[in-house]
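I am attaching a structure below and will ask some questions about it afterwards.
Missing here is one protein chain; the remaining ones are kept as they sit in the complex.
Which chain is which? They are A, B and C, in the order written, and residues in each are numbered from 1.
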Amino acid sequence: MNQTKNSMQKIKAFRDDRNWRQFHNEKDLAISISLESSELLELFQWKTSEEVKASKIERIKEELADVLIYSYMLADNLDFDIDDIIEEKLVKNNIKYPVNKSKGSKKKYTDFN
Amino acid sequence: MNQTKNSMQKIKAFRDDRNWRQFHNEKDLAISISLESSELLELFQWKTSEEVKASKIERIKEELADVLIYSYMLADNLDFDIDDIIEEKLVKNNIKYPVNKSKGSKKKYTDFN
Amino acid sequence: MNQTKNSMQKIKAFRDDRNWRQFHNEKDLAISISLESSELLELFQWKTSEEVKASKIERIKEELADVLIYSYMLADNLDFDIDDIIEEKLVKNNIKYPVNKSKGSKKKYTDFN
Partner (left out) sequence: MNQTKNSMQKIKAFRDDRNWRQFHNEKDLAISISLESSELLELFQWKTSEEVKASKIERIKEELADVLIYSYMLADNLDFDIDDIIEEKLVKNNIKYPVNKSKGSKKKYTDFN
């Protein structure tokens, strides 16, 4: 079974059961993805990764899921296939960050010689 | 085949080929997810959803993919299964937003009677 | 001279010279403040505060100024006095975070006993 499509079906059913598609224009969905990613980031405010992992793993799970759920909704609005857009972007990133220039380096591609 | 796990494998291979796991502490990954979601949102700045869909569909695809790729990396760091955390969160959202209270309504759950 | 009002005058003149007030609805200004704060945060991605201060102080200055400039524009749209809203919020924060409960502590006010 295609698990990604299975998750997408569940997200669509959740949205359709509530008749929320009408509110979900793409600009507001992009705002929502940004807000959910801030709620995820908030868990790490004033803390180290280690402190957060030790005490807030369930909260990370929930906030990361919210980022994903809104991302899937935006993809659904625009008829994007989640796995396809990931694969296409990895191909582009491979060109931007060739292994020989980026291995073990934090440099941004704009700083490559 | 499990497509989600297939995408995850490709993302892990991309990261491992560059030996980047060492830099990817969870706090910085949460920052990255937030930054990528801002790049997505930036496409909509000063515009309507319709204007953006008409002219920037490829850019939306790329920025949304970046949000997903960093989200998968964080999930990988923490041994989360993408489909499981989505499903678990939908169950919680179902309780927070019961169909009879939320159908056709933009109200936040904290504003329900 | 009131320096805050002086800065506000310069920001208003910059905006009026370009006839940009017409585009600056408050929702898009709130988006802009969020985007500029992400550009500020991006300087710190994968780095420690010390690394960034040693190499990017001019960039921090610029991005922080952008956050402030859009914040002043939103305040101008809504006829807020910058110094007044800061003072009013500090009064509220004083109540939320009384010195005896918060001194030397990172606790969020929701976690006070």
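Simple rule for what comes next: contacts are C-beta pairs under 8 Å (C-beta built on N, C-alpha and C of every residue); 3 or more make two chains touch, one makes a residue touch a chain.
All figures in this text were calculated on a predicted structure; none of them were measured in a lab.
For subunit B, the residues in touch with the chain missing from this view are 31, 34, 46, 106. Interface residues of subunit C with the unshown chain, by the touch rule above, are 1-7, 10-11, 14, 17-20, 22-23, 25-28, 30-31, 33-34, 36-38, 40-41, 43-44, 47-49, 52-53, 57, 60-62, 64-69, 71-72, 74-75, 78, 80, 82-83, 85-90, 92-94, 97, 99, 102-106. Residue positions on subunit A in contact with the hidden chain: 23, 28, 31-32, 34-35, 38, 41-42, 44-46, in rising order.
The definition used in the following text is that only the chains that are shown with their structure count from here on.
Residue positions 23, 28, 31, 34, 38, 41, 44 of subunit B each touch two or more of the other chains.
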